[in-house]
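Note that one protein chain is taken out, while the other chains of the complex remain in position.
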């Protein structure tokens, strides 16, 4: 707060930062607009049903220099802002269980991976709106203590297709977008223009806000409260572009949410309305640099979730190949 | 046991099945023969240090039909033979923790993934011989209750390179290799011949014994006791071929071991002597079919382990792209 | 099966062993007969609401020789029959996390404690019949992914009162009761007579079948299928005696169940109808010996469950003091 700002200035700035408020009614209209219920023969897979051999072929055709970049945050066993449920990592053997040779070191990993601390994929069972999952399935009836009957990560399988990185730090020429900054549909168009890339039908789209550069320089904060991300007005555009996967270094949603009473509207529009899986909390710092170095923002993209029947998602380590 | 067999016949059969016994002295000579200690500037990464852009480019050049095949067994929460420490999968939210919209379904996963039940990658910290990890690092000093300082899975990074499937059910024209059946160096050469493929320097090599076809048809057994796999005499050949990754539908080792007092000799030669990570317990049934259908046994191969600092490996879901 | 037995003989034996079949209608009448809904001002605590200072005073008055006996099975990390979800026990520090002095050894414990492998207490949220918990609370509405709002173990608190051991191996003069053997109401009366003990209002009642002596001598079996325990006809008697806690070396229910379609009728009658917590899987071998040595079957009894808000029970280590 500079010395000359007033409280009203700040409110105006906040509004400018987060974009226009969207009423619940407007949100519901957006929901109807982008909805693809009934579109897929295997609705548990949603948009990934349409990821086929042609996508893999096109993806492979984008490989020229062979540079590979992975995007998983380190397994984070330290609680703190944004990591209320730290991952577990325990050594279960240090060469003493089996005899005599070889001796084996083994470890246990455990994680409640949704949230803000683990790079992960959201399957279609993760998000329900008004009690309904994608395609109108009742969340209460299909997701129980034994897991998800509908929309499990196993139903998704794996992902091999082209992806586009929209690096908004390049568009805005800032080291990072401030938490709370909304990316608008017009920004997506501007980013395509500036980066010289165009989202194609069937692509994955990754959003870089510079989240982890900011975190490394300024320290950790809790992105549940304040995070750069997409304003809901981006979703009709992304629906039109017929994408298969959306991800970012946040969790795609700008926070605070532009829609009162709905904390994650992009999650709802993507997962519940469009059947579009999300990738949350990707470390896109190296990818941003690679795209700059390679001079292009479209590349082969591979996501290999764990095969967890009934799982609502999976920790993942996505890979770009240039 | 057919009615005309004698106990002596059976013993002879068992010996034939498992291949010749290898004394500890002979094993130690093999160890010295294939050892690559000092070869890599980042010994924690071992053979993966040498996986670079050229491998990714060559891998992508193998993509023609775009068929993708993944290889992870389902997350197995049911204890039984070969799964003494079943994986955990608990629902941590069923739409009740956060209010009001959307409601979220979330789950916790946990696993002590080494063993015979989880498709996983072994990093170089996993196996020590005579107290030493790869490159001579002391296991006791470098792997402690806080994890592996040397040879962690994070040091490996990810893998994008060509892979060859050696499908020994095709070579032997059997639905599967019987547990205990040793694959010999000469079998590898014969498989290359029969399958029309040649392992190139830099490749991953996958071994299909039909393990999971047998399991599906005959039921589960504990492969710790009896499993088809490589006889140690394969390792000088694979060392000569300069491969970067070895995996299979078992854990690469034939069991019982041909070397008395050493339960996993291939693990030692690969990981500890050669710095070669292993992939254990892959479901290669679909891959075998795909290779047959595609008419080729070499393809793009991607492995994306979780980024677990200090981890001795990771559950993975490897992907072949044809 | 002796050589002269026929299949009909076996069926008759099984019927004799397990006691008479009880129809669902008869079961529902029993339910109504023993039901105490509305009796307690804090129905989450059920029968433990009535455990007060007088019980502790009487319990202490039973202490004469000072012999103490505890009853918890060892934490069982080995999967097997009756232990499908083995407990976790991992070392989380071996003197390396904190510097410099002292060095600390630490461990993680984890367990899904219901089942047959862990000595544990069942709180009133554990068992629902026709969707209802004790006092008519809806299980679906009050027990969710965040835990039990009604009938949690924290609502129970701790237990200090007299307990009676009914040692049926003494009554029947056998080393153990065979799995499947039903204990009948008349057996309880006979045991009181033979052991010279009488269940008083406010007591805990412990049932010894010799389960763990049999297990140690004959090996582990899965008591889900076959277990000595109480026939439902015991419950009106126990209700009349106004007991506060029921436990045993099985889980109180004879298995197979005498009531078709209801796998744990004693659980329902105790927990759901009577508001009576249960103690399952206690090792009563030492207690049986102590009662014999002390010449009495009533003693001070202390149960100290973990304070788990929303928990459906707790692993425990109950203590008898003579």
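By written order: A, B and C. Residues from 1 in each chain.
Basically, contacts are C-beta pairs under 8 Å (C-beta built on N, C-alpha and C of every residue); 3 or more make two chains touch, one makes a residue touch a chain.
Model, not experiment: these values are computed from the prediction.
Participant: Checking the contacts here: which visible chains does the omitted one touch?
Facilitator: For the complete complex, the undisplayed chain touches A, B, C.
Participant: Where the complex has a chain not shown, which of B:30, B:55, B:69 or B:94 is the residue touching it?
Facilitator: Final answer for the missing-chain contact: B:94.
Participant: Can you tell me which of C:117, C:245 or C:268 touches the chain that was removed from the display?
Facilitator: C:268
Participant: Touching residues of chain A against the unshown chain: what are they?
Facilitator: 78-80, 83-86, 91-97, 144-146
Participant: List the residues of chain C that touch the chain left out of this view.
Facilitator: So the residues of chain C touching the unseen chain are 52-57, 59-61, 63-68, 70, 72-75, 88-89, 91-95, 98, 100-114, 119, 125-131, 139-140, 143-148, 154, 157-158, 160, 261-264, 267-268, 272, 300, 302-319, 321.
Participant: Tell me where the left-out chain touches chain B, residue by residue.
Facilitator: Counting over the whole complex, chain B touches the hidden chain at residues 88, 90-92, 94, 108, 145.
Following the convention adopted for this analysis, only the chains that are shown with their structure count from here on.
Participant: How would you label the chain A and chain C contact, same or different, if same means the shared numbers make up over half of all numbers there?
Facilitator: Comparing the two copies, chain A and chain C contact each other through largely the same residue numbers, since over half are shared.
Participant: If you average the CA atoms of chain B and of chain C, how far apart do the two points sit, in angstrom?
Facilitator: Between these chains, centre-to-centre, one finds 46 Å.
Participant: Nearest whole angstrom, what separates the Cα centre of chain A from the Cα centre of chain B?
Facilitator: 31
Participant: If I count partner chains per residue in chain C, which residues reach a count of at least 2?
Facilitator: In chain C, the residues touching two or more other chains are 91-92, 94, 145.
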